[in-house]
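All protein chains but one are shown in place.
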Amino acid sequence: MTRSKDGELRDTALSDRELKRALAVTWSAPPGLWGALSTVDHKVIGRRYVATAFVFLALGGVLSMLMRLQLAQPEARFIGPDRYNQIFTMHGSNMMFLFAVPVMQAMAIYFVPLMVGTRNIAFPRLNAFSYWIYLAGGLLLWIAFVVDTGPDVGWFAYVPLSGPQYGAGKRADVWAQMITFTEVSALAIAVEIVVTVFKQRAPGMSLDRLPLFVWSMVVTSFLVIMAMPAIMIASTSLILDRLVGTHFFNPAEGGDALLWQHLFWFFGHPEVYIIFLPAVGMVSTIVATFTGRPVFGYLATVMALIATGILAFGLWVHHMFVAGLPRLGESFFTASSMAIAVPAGLQIFCWLATIWAGRPVFKTPFLFVIGFMVIFVIGGLTGVMVASVPFDTQVHDTYFVVAHFHYVLVGGAVFPLLGAIYYWFPKLTGRTMSEPFGRWVFGLIFVGFNLTFFPMHILGLQGMPRRIYTYQPEMPWSGLNMFISLSAIILAAGFLLFFIDAIRSARSGAVATANPWGASTLEWATASPPPPYNFARLPVVDSREPLWTEPAELRVAAGLGVDRRELLITSVAEAVPEARESSVGNSIWPLLAALATTVALVWSIFSPWAVVWGSIPVAVSLIGWFWPKGVPEDES
Amino acid sequence: MKAARVVALGLGAIACGCSGNQSALHPYGAPAIHVEHLIVGIVALCTVVWVLVMATLGAALWRRRQKKVETEISQQWLTMTVTAALALTVILIAGMTIASFYTTRAIGLPAKAALTITLKAQQWWWQVTYAGSAAMPGFQTANEIHIPVGQDVQILLESADVIHSFWVPSLAGKQDLVPGRSNSLLLRAEKPGVYRGQCAEFCGLQHSHMAVLVIAEAPADYTRWAVSQSADAIMPAGPDAAAGRTAFLAKPCAACHTVRGTAATGTSGPDLTHVGSRQTIAAGLVETTRGSLAAWIADPQTLKPGNNMPMVPLTSFELQDISAYMESLK
Amino acid sequence: MKANTVLDLTKLPAHGLGTVSPSWWGTLAFMLIEGTGFALTIVIYLYLMSLAPRWPLGTTPPDLLAGTTLTVLLLASLVPNILVGRWARGQDLRKVRLGLIVMAALGIAPLILRAFEFPAMHIKWDQNAYGSIVWFMLGLHTTHILTDVIETLVLTCLMFSRHGDTPRRFGDVTDNAMYWNFVVATWLPMYACLYWIPRL
């Protein structure tokens, strides 16, 4: 071992074995509970995030089964209106804010640093903080639900129903504050992803060599950054209206009920793409791997992602077509809503072309991609339907829309996500999920999903509104509703099998090699699961498919320090190395800061003074977080 | 158990309740007919698109299985195909957008109608106000809108509390009732009949039981109906109903409900002057019969939990009398 | 897989400043988030104004004195702020210490003026929607001044501690200076909106 002139230990001085040992010492978290609470490893946090999000998926699924039980028969008395309203609100809020967005970002937390060939995400402590605050938000919502203070105003919380006069108690406040928790965590991740991708890519990975999943996460992160402030401002104004008597939404004093809808959907529509675009990246990744060739039309797909991201901000009014806005504006939003089908169509065509030209291998991840195509195209086409104002006046707020967005969100996001879990499970856990199980899971979910949700289109056209806890026997809906409820059991069985398979495989699945699928991207260039430092030597990239162009060898860079957590900063466009940079070490402060923030936010549901007194511990914990501890990472 | 009997009575009334037309696919009003044409057209077109995409997907998945040896497809051919598909998408999208605009124009604006009815939604029922004229005083009713067939009718939409949405799918698309704003909707029935509608915007506990009936009838029948509705309530003939009237006025009922021509002038509940003539009670919950009225009055919180009608303690005689009185208010 | 070393990184600096530093980009991203928030409050202000029969609703336009003085003060603070950033890039510890003390003072002074701005609006948050939005805008901007002042104070303490004299701290100072520029820049449209639109 020889140290360089400045006393640093560099990887150039070490053999492979010595290097791995030295890096493991530098990058590992301490063992035990303390290490679990203070770790800033993006893989540990990402895995934790994914697992938590899937727990929320399961809980949300249980709620949906309760709703199906209630709706199976007309005038059923299994769940009363008060509880039903809480259940459907919880289902929507939980799935959107605690499952769909976080799980996509969680996959990015785990895989983006690996795919761009760096050793940790940018701002690792912010990452840890983000997880704790997300967990706190989820617990707040669910504990409130258990103690009968669950929100009962819908996941959209329209005023005045959610406002001070009609939303009795703290139910709507819990919802609004849960928004703050989840949006803080989502915004934090978005910043981390953007900076990781812009500044921490492997040398040579210019922007046109970025894997498509990474591109999709960059666009998604920008959507988060631009869209989520709207909902934070909206939910804050709602709490202010309820707690201290502001008049943002009070028409009698110059406010406006529709202002809420504008703010909510200015966030709410991009939200759909925040969930869908990562799935596009997943599909692109899986299609490339299982057809054995790069996705056709890389540039077209990236342009489609960006175009979708921009158009996403011009559509929100199509959620308000029946609110009585001026006709001219509605026509504009019909055109823009229809137009978003063009980039979506382009993506579909590119994947079809890839499959056409490639040699498909029918493994479980690819099956989910096929299922995605079948279902998502239906969801996209019904999306075109509801973009039309007259069409929408008949189906808005009916089960047609319920069917539509489940086709888009389950077909468009959950199918790719499940495929991605099967695909990346070896990298997440070091073990492989079962292929025969996987086929059953796919079959049950695919069949169950379509049997459950397709009939809802018909119910909607037959006049069944959404968000009703029951319906009268004379309405011609009971047959289909019973059918849907029975089909939902198939769907639930599929998910149950998935959870069993995942838990079983994580414990005792077949041990995976570094690159079991023969994929092309950098996350497969390291062990499964990756060591704490990800790569012993950082890869150097000179093509879009680094592992396919040179299958036998990995081109790497050398010269990074091993005494401190060190990674490489490269230029934004061309990924030319610019500096070695330290990455912060483990810290308990993010957890403390999250606890302080949680206290302040929950307290502020009850008293405006919480903002004053509650922010003092937050400030203290943040100072503790950033105050240098004299470790090598803090100095230069 | 009295409560159990009442519930059974109520459920029985529900089971044989009214049947109304409530489907976007069975349009009987001009706006709904235009929209139905659009729905059928777009759905047919989209089905074709879906079948084409699926056929391509199927072919793409199968072709490599059938031929063992395969020449590499040229990138150029793929580019051209994808471009062509994209161009086709743009054309279809543009076509559907234009079709949508034309449908909007065909439906027209509601301002030109001869008859104007004010609909005020509240948790969880509909207050319907017909303006008076020289020949006839104005009047209020609830949860039931009568319109002359074949005429444009403008419905002014207001809300007393939260956002509701007025939707009678067989006649027209929906429109929200937003507090602090005034919206309106054009209704026009081409065929006499009873068209059922339902609140379509989530509005709280009893959003599920907030139905409204639109009854389209020949103009002469409509006028007859309007004249009878504008009259004060009749004095009940039978002894039951007469006793019921007395009980009604003495009990809390009168504090919330109006029966024109009596001392009952409450305004927080529906106007009951001609409640017996309406097809349903409690916003489309049950058909109006003496039994269902009794079940409703005896225990409104079981039939429609959370609604604003309290459970008034009544003896069984009072209950019978009041239901008889209500039924007599034709 | 065999590793083949093709690139030598030994000559790279151990830390970067400006666009080379992730924290610079992080600051930029947070500025984008908060900038979106500020822009949205202005949009809400204009939206409410478009609904109102007259503006400002139920009161007179705000008094100019406190707000204008604060604006001038904020603009004036840009000079020492830019200098601090320059000194930090030059890693001049003595000047940076001095500059940070000046900036801390220039951060606290607007907070005092801000206390006079709320009454200058002639309306309370609970009187009508105009009151609600102006208090909201002022409050949102005040929290930004406050966070930056606290950050400046902490940095000042750091620069006087043994942790001060490293390139990383100087990088933090430049990022903090950039953030203060942002706080000032966002105030200008807010000032125009709050004080001059009601006078149009």
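Chains: A, B and C, in written order; residue numbering restarts at 1 for each.
The definition used in the following text is that a residue touches a chain if its C-beta (ideal position, glycine included) is under 8 Å from a C-beta of that chain, and two chains touch if they have at least 3 such contacts.
Everything that follows uses one rule, which is that contacts and distances are computed from a predicted model.
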Not counting the visible chains, the remaining one has a UniProt entry; which protein name from "NADH-quinone oxidoreductase subunit J", "Malonate decarboxylase acyl carrier protein", "Sugar ABC transporter ATP-binding protein" or "Cytochrome c" does it give? "Cytochrome c"
Considering the complete assembly, the absent chain touches shown chains A, B, C
Options B:95, B:291 or B:305, residue touching the unrepresented chain: B:305
Residue among A:31, A:326, A:479 or A:630 touching the omitted chain: A:31
Which one, A:60, A:160, A:426 or A:448, makes contact with the chain that was left out? A:160
In the complete assembly, which of A:169, A:518 or A:551 touches the absent chain? A:169
Residues from chain C at the interface with the omitted partner, ascending: 126-128
What does the interface between chain A and the hidden chain look like in terms of residue numbers? 28-29, 31-33, 35-36, 44, 48, 55, 80-83, 139, 142-143, 146-148, 160, 163-166, 168-170, 241-245, 247, 249-253, 531-532, 606
Touching the missing chain, which residues of chain B? 3, 161, 179-180, 205, 250-252, 254-256, 268, 299, 301-302, 305-306, 308, 310-313
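Just so it is clear, only the chains that are shown with their structure count from here on.
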Would you kindly tell me how far, in whole Å, the mean C-alpha position of chain C lies from that of chain B? 53
Quick check: what residues of chain B touch more than one other chain, meaning two or more? none
Could you list which residues of chain A touch at least two other chains? 256
Seen from chain A, its contact residues with chain C in the complex are 4, 8, 10, 12, 16, 122-123, 187, 190-191, 194-195, 198-200, 203, 225-226, 228-230, 232-233, 237, 240-241, 244-248, 250, 253-256, 259, 262-263, 514, 525, 536-537, 540, 552-561, 566, 568-569, 572, 577-582, 619, 623, 626-628, 630, 634-636
Chain C to chain A touching residues, read off their complex: 1-16, 19-23, 25-26, 29-30, 32-34, 36-37, 40-41, 44, 47-48, 51-52, 57-58, 125-133, 135-136, 150, 154, 158, 163, 166-169
In their shared complex, chain A is touched by residues of chain B numbered 11, 14-15, 17-20, 22-25, 32, 34-35, 38-39, 42-43, 46, 49-50, 53-54, 56-57, 59-61, 63-64, 72-73, 75, 78-79, 81-82, 85-86, 89-90, 93-94, 96-97, 99-101, 103-104, 107, 123, 157, 161-163, 165, 167, 169, 172-176, 178-181, 183, 196, 198-209, 211, 284-285, 305-306
